[in-house]
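Working notes for the structure below.
Missing here is one protein chain; the remaining ones are kept as they sit in the complex.
Order of writing sets the chain letters: A, B and C. Residues in each chain are counted from 1.
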Amino acid sequence: MLNGLKKIGVMTSGGDAPGMNAAVRAVVRACSYYEITPCAIYSGYQGLIDGKIEEMGPRSVANILSQGGTVLKSARCMEFRTEEGRRKAYEQFMAAGLGALIVIGGDGSFTGARLFQKEFGIPVVGIPGTIDNDIFGTDFTIGYDTALNTVVDAVDKIRDTASSHDRLFFIEVMGRDAGFIALNSGIATGVEQILIPEINKPVEQLIDRIRQSGRAGKGSSMIMVAEGDKSGSNIYQLADKVQEQLPEYDIKVTVLGHIQRGGRPSCSDRVLASRLGVAAVKSLKDGISGVMVGVRKGEVALTPLEEAIKQHNEIDPLLLEVAEITSI
Amino acid sequence: MLNGLKKIGVMTSGGDAPGMNAAVRAVVRACSYYEITPCAIYSGYQGLIDGKIEEMGPRSVANILSQGGTVLKSARCMEFRTEEGRRKAYEQFMAAGLGALIVIGGDGSFTGARLFQKEFGIPVVGIPGTIDNDIFGTDFTIGYDTALNTVVDAVDKIRDTASSHDRLFFIEVMGRDAGFIALNSGIATGVEQILIPEINKPVEQLIDRIRQSGRAGKGSSMIMVAEGDKSGSNIYQLADKVQEQLPEYDIKVTVLGHIQRGGRPSCSDRVLASRLGVAAVKSLKDGISGVMVGVRKGEVALTPLEEAIKQHNEIDPLLLEVAEITSI
Amino acid sequence: MLNGLKKIGVMTSGGDAPGMNAAVRAVVRACSYYEITPCAIYSGYQGLIDGKIEEMGPRSVANILSQGGTVLKSARCMEFRTEEGRRKAYEQFMAAGLGALIVIGGDGSFTGARLFQKEFGIPVVGIPGTIDNDIFGTDFTIGYDTALNTVVDAVDKIRDTASSHDRLFFIEVMGRDAGFIALNSGIATGVEQILIPEINKPVEQLIDRIRQSGRAGKGSSMIMVAEGDKSGSNIYQLADKVQEQLPEYDIKVTVLGHIQRGGRPSCSDRVLASRLGVAAVKSLKDGISGVMVGVRKGEVALTPLEEAIKQHNEIDPLLLEVAEITSI
Partner (left out) sequence: MLNGLKKIGVMTSGGDAPGMNAAVRAVVRACSYYEITPCAIYSGYQGLIDGKIEEMGPRSVANILSQGGTVLKSARCMEFRTEEGRRKAYEQFMAAGLGALIVIGGDGSFTGARLFQKEFGIPVVGIPGTIDNDIFGTDFTIGYDTALNTVVDAVDKIRDTASSHDRLFFIEVMGRDAGFIALNSGIATGVEQILIPEINKPVEQLIDRIRQSGRAGKGSSMIMVAEGDKSGSNIYQLADKVQEQLPEYDIKVTVLGHIQRGGRPSCSDRVLASRLGVAAVKSLKDGISGVMVGVRKGEVALTPLEEAIKQHNEIDPLLLEVAEITSI
């Protein structure tokens, strides 16, 4: 083994995402495959500080592949943002005999990981796990595909009732800074309008389009709104503004909320998580660290954590066009 | 054919429910089977007033068995509450040559149907279609079982994320006057507390139980709240009150909303709808009207519309006990 | 505690069914609630003979409510059919300090339970867990509703492809001696014919009906066949016979197989399992044994094991009529 890497710690951090367990399983099994001892760190950075570290073997991750959430639990941790917190974490890390760290999470978790490597020379690798798909360096994050399918299932249900009553629905989906979920699930459910943080669409334009859609013979309409959309300060206020201008419509608001984070991961998320989990261990084994493993153009690719943190994935303008064309 | 019954009109009315299409299909096919012409009345009583009536045949209802919502559309109708509105409806009814009416809906829809029969001597039969399960005279309403499964799917997903983060979730489900959905889906998802309109549980007691549950070693907790619960004026205020008393908890609120009304009907709802659709036609054919068809203790049963409207199903106290025992 | 009942053993036995875990959880929690120590017996009667017995507490059954299969594992056991085997089981039972036994399973499992009580005076209670719904003394068995929904999901998918190609599909579902699954899922998916063990339908009649259905304008047709149907020695031979007579049809066969046993339990199965698990413990606590707990006409009911074993549930002829009428 290069560098005599004997033990790798793995944790999940930040918001949970479906497929995190599949990634944990792949990390643990890849370690076993390469005769490295995998160690679970529970509850993210807080658990590292508190020394919640446990040796694992290939059987410890049996039957978690299909489970949502994360068996390692997750937590946000203020203490790790301080140098003192990271120092404590380092001491626990060394006490447990760990040689490297794999962090499954998003932007914020990678920022912590990068500092940890910089300050204490610990080799770290990041695996992108978040439903928002907003991480640079990978075409897809773990959990994103499952969240899309969850949204599509929910919106298909709402379409049933919208069609039965000729209603106008505003539906809020997750995505504080990124419109990936809203745009893709919006195309997939044939909603009439999609509002995302990346594009500023004035309310007047929205109202015009609803009227147009009514004239085109559509009885019901659905407007998909990303959490972070700037059109209204929030979706209820937006719906109120539209209701004022369109009193003839029966307007309803649904906020999909936390159901988007859970659920059994989709096939695609499980395969992605398995690939990235194996790739992360291989990378450490090969002496490469300070990177995030991702999939770009279909292939596993490494991106320096610094870049993954600084940059952002951008919405494909061709997709916006597809949304517009297919909803006429 | 008794009374020379040649044409039966069928409509869906009030809030839509999964399985309404299966009931429409059964009515249409049973009519064809007994050589009566089935006629669709679109958009409920409003459509009857507007003369939106169309002859159907067995093939007109192909492929709707598995669809959520209602292909006949539904609408609430103020005009039918006036004598003048009902008079117009009667004229359209006669002009279309209809001899009887089948109404798929809830309490409000049955009230209209009863008046229609009383004032104009039109034979009517009601079929209970609503997700709330609050109609007297049937153990189950069409749509209830599907809604329960939708809630359970959603709450299982929330449990994933609740467990991953040791959170306390308040989840609102439908049921303005009846706690059936909250109680049954609450047992099925193992929530820690269930708040329903039928029982007044003081906030203090709720908070005590959450503390107790924490001491019992439960990291995450879920509280299921029926829309119509009286504990707080609404679920957000209730969550705020609890947060004040339990600042150590990370509390989240999710309102499941309209996803509960839609979706492909469950097997049980499709079978129930098929049985009741056939039974409604048989009842009219046999000269019995002014009733609702339902299932009681496993068998089709007829209940006078008057009783179905006046009385209410009651919560089984043994179920409350099961909820308490299984969530310790 | 009545009779000084201090410890209850619980096992799952025979074919697994979704909801068994919910029943185990309810038994364990009800024991804890009544201050009896619950003990898991792993792998059914074989595990009892081998002394695989473990004390549990309310937290040991966390997060199993929504899981398919059985965490206690199941096995068929030839040894328990011998007196010597049961003697060994009895010794282990006493060595573990158990005072009563709850068996979750079907007919065969109850036969063993009854002998065990008879020979050694051990109080036993049975809980009906099987997807076949063929147990006398309960209107529904645990797992049946979930299996129905699994079949309906699968057949809806096959309908998509059948409709796209105007094909004739033969679909085999489980049910060696009972047609409950075939009949109910057949109504729910609108299949054109249903073949069940309880009714002998000659192949000629089947072929006539397919021809009739073709003349009625149906492009695709689906025939639902219960495993135990007597029309053909098996579904492939039956399809061959029909193909000979109807060469113009493109005939396909699908055997749904073991997917029918697994999966997350439906809401209805989880509630049923919770009710019966609690009722089983209550029954023992109250000194009543030698019975199966079931639900009849909506209420928990006790049936002597002897009766539950000897008699069988019968198909409702009205349901057969509904199937015929709604598929015209």
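Throughout what follows, a residue touches a chain if its C-beta (ideal position, glycine included) is under 8 Å from a C-beta of that chain, and two chains touch if they have at least 3 such contacts.
On a predicted model such as this, the values are computed, not experimentally measured, just so you know.
**Student:** Considering all chains of the complex, which shown ones does the missing chain contact?
**Tutor:** Contacts of the unshown chain, counting the full complex: A, C.
**Student:** Out of C:Arg29, C:Arg86 or C:Arg261, which touches the unshown chain?
**Tutor:** C:Arg261
**Student:** Out of C:Pro38, C:Gly68 or C:Gly190, point to the residue that touches the absent chain in the complete complex.
**Tutor:** Checking the options C:Pro38, C:Gly68 or C:Gly190, the one contacting the hidden chain is C:Gly68.
**Student:** Consider the whole complex, including the chain that is not shown, and state which of C:Arg87, C:His165, C:Arg211 or C:Lys310 touches that chain.
**Tutor:** C:His165
**Student:** Where the complex has a chain not shown, which of A:Arg25, A:Arg86 or A:His165 is the residue touching it?
**Tutor:** A:Arg25
**Student:** Can you tell me which of C:Lys52, C:Arg81, C:Lys118 or C:Lys252 touches the chain that was removed from the display?
**Tutor:** C:Lys252
**Student:** Of C:Lys6, C:Arg87, C:Lys157 or C:Arg176, which sits in contact with the chain we cannot see?
**Tutor:** C:Lys157
**Student:** What is the set of subunit A residues that contact the non-displayed chain in the whole complex?
**Tutor:** Residues of subunit A in touch with the missing chain: 22, 25-26, 29-30, 32-33, 58-59, 62-63, 65-66, 139, 145, 148-149, 151-152, 156, 159, 163, 184-185, 187-190, 216-218, 264, 266-268, 270-271, 274-275, 277-278, 297-298, 300, 318-319, 321-322, 325-328.
**Student:** Going by the touch rule given at the top, which residues of subunit C touch the chain that is not shown?
**Tutor:** 12, 15-16, 18, 67-70, 73-75, 150, 154, 156-161, 163-166, 169, 252, 254-259, 261-263
Just so it is clear, only the chains that are shown with their structure count from here on.
**Student:** Farthest chain from subunit C, going by the mean of C-alpha atoms per chain?
**Tutor:** Following the centroid criterion, the farthest chain would be A.
**Student:** From the C-alpha centre of subunit B to that of subunit C, how far is it in Å?
**Tutor:** Centre-to-centre distance between subunit B and subunit C: 28 Å.
**Student:** When the centre of a chain is set as the mean of its C-alpha atoms, what distance in Å lies between subunit A and subunit B?
**Tutor:** It comes to 36 Å between the two C-alpha centres.
**Student:** What's the distance between the Cα centroids of subunit A and subunit C, rounded to whole Å?
**Tutor:** 39
**Student:** If I count partner chains per residue in subunit B, which residues reach a count of at least 2?
**Tutor:** 156, 159, 163
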